[in-house]
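Working notes for the structure below.
Only one protein chain is missing from this complex, and each of the others stays in its spot.
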Amino acid sequence: MVIDIRNLTTYYDSQKVLDDISFKIRKNRITSVIGPSGCGKTTLLMTLSGLVNKVPHFSMQGEIEYRKKTFTKDNLGELIGRTGFVFQQPLAFPLSIEKNMIFATKYAGIEKSERERIAVEKLKEVNLWEEVKDNLKMKASRLSGGQQQRLCIARALTMYPDVLLLDEPCSALDVKNTAIIEKMLVELKKDYTIIVVTHNLSQAKRISDEIVFVNEGKIVESGTCAGIFNDPVEQETKDYLSGNFG
Amino acid sequence: MNIYDYADKIAHRISRIVVLTTFLILVLIFLFILNESLSFLGSGFSDTILSVSWRPLSKNPSFGMLPMILGTLYIGFFATLLALPVSLGCASFISCQVRGRLKYLMLSMMDMLAGIPSVVYGLLGFYTVVKMLESTGLMAAGESIFAAIITLSVMLIPYMASSYVKAFEEVELMYGFQTRALGVSKWYSMTHLVIVHTKGHILTGYMLALSRALGETMAVMMVIGNSPILPKLFGKGITLSGLIALEMSGAQLDSLHYQSLYTAGIILLAFLLLINLLIRKIESWVKSNEI
Partner (left out) sequence: MKYRRMLQSHNYVRILSTVAFLMVATVISMIFLLVFIKAGNNLNLSFFLEKPSGFPIGSEGGVFPAIVGSLAFTLIASVSASILALIVALYLEFYCSNERFGEAIRVTIGVIAGIPSIILGLFGYSFLVVYLGFGISLLSGGLVLGLMIFPYIEIKFERIFRDVNEMYKISTYALGVNTGYYIVHIILPVAWRNMVSTISLASSLAMGATAPILLTGAVFYAKAPKSIFSPAMALPLHLYNLVGENISIENAFATAGVLLILLVALNLITWSFSYSGEGR
């Protein structure tokens, strides 16, 4: 297991968003966090990435153990850069494809040749290399939505994170691009631990190994994909999966 | 810690210090202008400010600024009142009737007109309005308050109109589809929705134009005649800023005359700060009422 979350509570101003959450995330698996809108899924992801401190009004309690190190609200910022984060809206930086890919490695002070090697390697990992290898100098904003989203994933991978966090990565994409990304995520899980937030239940069913069902800031139920979908324990989970609310 | 982190920290520190200099500049402005005028106000001649006789250099000096104060307000108010309906009409026409490239072209023209230096407007006012007044034979010299009002309002129209067009466009963007869906014409929604909705903005735009008008120096100075007499529509007059611009070069350093000009500056500044305050009040009122 890589991440152990213990008694995590987050606030927006004084309002509780996540309420005393504890669970473990296993290595080299795809864990899907599902639940209705506004249940705190995105906040959970932002906390795991360490970004929560960068957003005004947010505060947190509790601790996250990651690679034998414990993070609390004081040192949560150190998690940034160890986890890769992919946002809902595909957003390539307004630079060339190449510059997008070396954006973070340049900051980290990695040598030029090495930076370029990493960029190529990661573009291959997300199956984008064949499509863009001839025009790396092109503005990345000219890529299609699906390509941009894959670029964003590749960009997040350039920092060699162990964990890849994706916030509704396909909700702005069409069916074809969604399929490409889902296939790629399944390929990526041999190298990374992947956490996906989604409210697309069928997508969660297709790709995930583990499911965490969150509602109103609490974990209602968690378990293997098959277990949750075929044999949910809680009545609330049954209702959500059968479409009675959410 | 890598080099970018150091750079960021240093940039943060330096910029904070630099930002503080903006406070310092404002404090210095007030300090230096107040300093000069306070020595005038303490000199015993301060009670002559509210008279009409401006004789700063005579043996028995008198610093009557009533002609300048009234002249400034007279010209400012009438010029903006003349410009307001015209620029409103102009703005409505552009946002209702003109489309696409032509509208873009007109807006850039407006911005360019608002950027033409005031001396050029002064020259044009002198050459057209003043000469015209002279040729009618009504007055011996065409330089007058009337010429100043016309010149100033021509200057203000592009400025006001372009700010109104921007406000109208915003409302149009928000409600345009919905009003069109109800089948009413653009002009109908302009009259009954857009202008009503933007009345706060129209007011602040007017006040901003007024503060520009009160502070305007060169254009007015070139067509007004610059005599310290109480303002009459077809007579000569003078403004506070015109007084300062004209007499500063002749005033001896640290003389009463010199200090009185700073006092004129303070009076002008007081009017403008008052307007500035009103604009802020109106803006916050508009914000709280719009939602």
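Residue numbering begins at 1 within each chain, and the chains themselves are lettered A and B in the order written.
By definition in this document, a residue touches a chain if its C-beta (ideal position, glycine included) is under 8 Å from a C-beta of that chain, and two chains touch if they have at least 3 such contacts.
Bear in mind that the values here come from a model prediction, so they are computed numbers and not experimental data.
From the options B:V119, B:L138 or B:L233, the residue with contact to the unseen chain in the full assembly is B:V119. Within the full complex, the residue among B:Y127, B:F234 or B:W285 touching the omitted chain is B:Y127. Note on the undisplayed chain: of the listed residues B:L41, B:L66, B:L203 or B:L272, the one touching it is B:L272. One chain is missing from the display, and on chain B it is touched by residues 4-5, 7-8, 11-12, 14-16, 18-19, 21-23, 25-26, 28-29, 32-33, 35-36, 85-90, 92-94, 96-97, 108-109, 112-113, 115-120, 122-124, 126-128, 154, 157-158, 161, 185, 187-188, 190-192, 211, 214-218, 221-222, 241, 244-245, 248-249, 253, 261-262, 265, 268-269, 272-273, 275-276. Counting the whole complex, the residues of chain A in touch with the unshown chain are 49, 51, 54-55, 80-82, 84-85, 87, 89, 91, 93-95, 99, 103-104, 107-108, 139, 141, 152, 155-156, 159.
Just so it is clear, only the chains that are shown with their structure count from here on.
For chain A in complex with chain B, the touching residues are 107-109. On the side of chain B, the complex with chain A involves touching residues 2-4.
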